[in-house]
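I'd like to ask you about the structure that follows.
Omission of a single protein chain aside, the complex is shown with its protein chains in their original locations.
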Amino acid sequence: MIGLEHFLILSGTLFCIGLFGALAKRNAIAILMGLELMLNAVNINLVAFARYVTTGILTGHVFAIFVIAVAAAEVAVGLALIVAIYRDRISVNVDDFDWLKW
Amino acid sequence: MNFMFWLIAIITLGSALMMVMNKNIFHSALFMVVTFLGVAAVYLMLYADFMAAVQVLVYAGAITIFIVFGIMLTQRGNMKETNLFSNHAALAGIVSLALVVINAVMVVSTNWPKTGAEPPQETVGSIAELMLTKYVVPFEVAAILLLVALIGAVIIAKEVKKTS
Partner (left out) sequence: MIDFALHNAWLIPLLPAIAFLLIFLVFRPLPKVSAFIGITAIFLSFVLAVHVGIGVIQAGDQFVEHPLKQVVTWFEMSGLKIEMGVQIDPTSAMMLFMVSLVALMVNIYSLGYMHGDQAFSRFYAFLALFAMSMLGLVIAPNLLQMFVFWELVGLCSYLLIGFWWHKYSAREAAKKAFITTRTGDFGLLLGILLLQINFGTLDLMTLGEMIPNFQEYTNLSVGGLTAIAAILFLGPIGKSGQFPLHVWLPDAMEGPTPVSALIHAATMVVAGVYLVGRSLILFQTVPGAMAFVAFMGGFTALFAATIAITQTEMKKILAYSTVSQLGYMMLALGAGSLTGGMFHLFTHAFFKSLMFLGAGSVLHAMNNDADIWKYGGLKKKMPITYWTFLIGCLAIAGIFPFAGFFSKDEILLVVKEASHGAQFAGLYTLLFWMATITAALTAFYMFRMFFICFHGEPRDKSFHPHEAPFSMAFPLVVLSIFSIFGGFIGAPWVEHGFGYYVRLGEYHHPSVDWAIIIVSTILALGSIFLAYWIYGKKAVSHEALAQKFAPLYKISFNKYYIDEIYLWLIHNVLDGLGRALWWFDITVVDGIINGIGNAAKILGSILRRVQTGKLQHYALVLFAGVVILVLIMSFADTSSASLSLLGGVR
């Protein structure tokens, strides 16, 4: 029988894959994609809890929708930033973005 | 049910891994779409029909288009070797793997307070009710956020005029 735990482990694993993408890739757009995966994993969590723990109360769904809205905004702004930086530096390689350095 | 879950889980996680591992950024984007669709299927298994619809529309549709636009605007010529790992990829992999294990152990060892009740067959009405009563203010704020993000993205991405 498939239960809550299965979905939680699924979402956790998905989150970690997204994290790996965000941490290990050079391309800024690939990092953005990793972030999207992490957000999706969170959404699965929310919906799974709404299904098994608070059955019949759909607050989890509502939150997931808000997360999707925020994610959409984030992608839009993030891509705009990448395009702006790309115009300046002709690169989307995050190894080149080390302005935080001393 | 069981079979369906394992199939969907393998497709979702597999395409996610493919997305991360692929060295072609465009292929990665395609695998991402598959992952998004897999997540939508997971939503369906959780009796969240509206969420599944939104997932397909927003992620598999809009956000994918965004990402592809981004790739088109920044990458030129050959798409090979456009999505490489950085030097610390191995360390990142170890950390991520460790987090997977920790997460799994915690989830398994926790006693979740499950209700065991049957889920509602239809969710759109309930979500609409919550959205327009209890969460109407966050709903409006989210609308404003989207507007601000829209304008902000346009301004940031706009070419800076060299002023003397």
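To keep things simple, chains are lettered A and B as they appear, and every chain counts its residues starting from 1.
Throughout what follows, a residue touches a chain if its C-beta (ideal position, glycine included) is under 8 Å from a C-beta of that chain, and two chains touch if they have at least 3 such contacts.
Since this is a predicted model, take the numbers as computed values, not measurements.
Among B:N78, B:N111 or B:T133, only B:N111 touches the chain left out of the display.
Not every partner is drawn; the one left out touches chain A at residues 19, 22-23, 31, 94-95, 97-102. With the whole complex as reference, residues 86, 88, 91-92, 95-96, 98-99, 102, 105-106, 109-111 of chain B touch the missing chain.
Basically, only the chains that are shown with their structure count from here on.
Inter-chain spacing, taken between the CA centroids of chain A and chain B, is 6 Å.
Taken together, the chain A residues at the contact with chain B in this complex read 1-10, 12-21, 23-27, 29-30, 32-34, 36-37, 40, 43-44, 47-48, 50-56, 58-59, 61-62, 64-66, 68-77, 79-84, 86-87, 92, 94-95. Taken in their complex, chain B has these residues touching chain A: 1-2, 5, 9, 12-13, 16-17, 19-20, 25, 28-29, 32, 35-36, 39, 42-43, 45-48, 50-51, 54-55, 58-59, 62-63, 66-67, 69-71, 73-75, 82-86, 88-89, 92-93, 95-97, 99-100, 103-104, 107-108, 112-120, 123, 126-127, 130-131, 135, 138, 142, 145-146, 148-150, 152-154, 156-157, 159.
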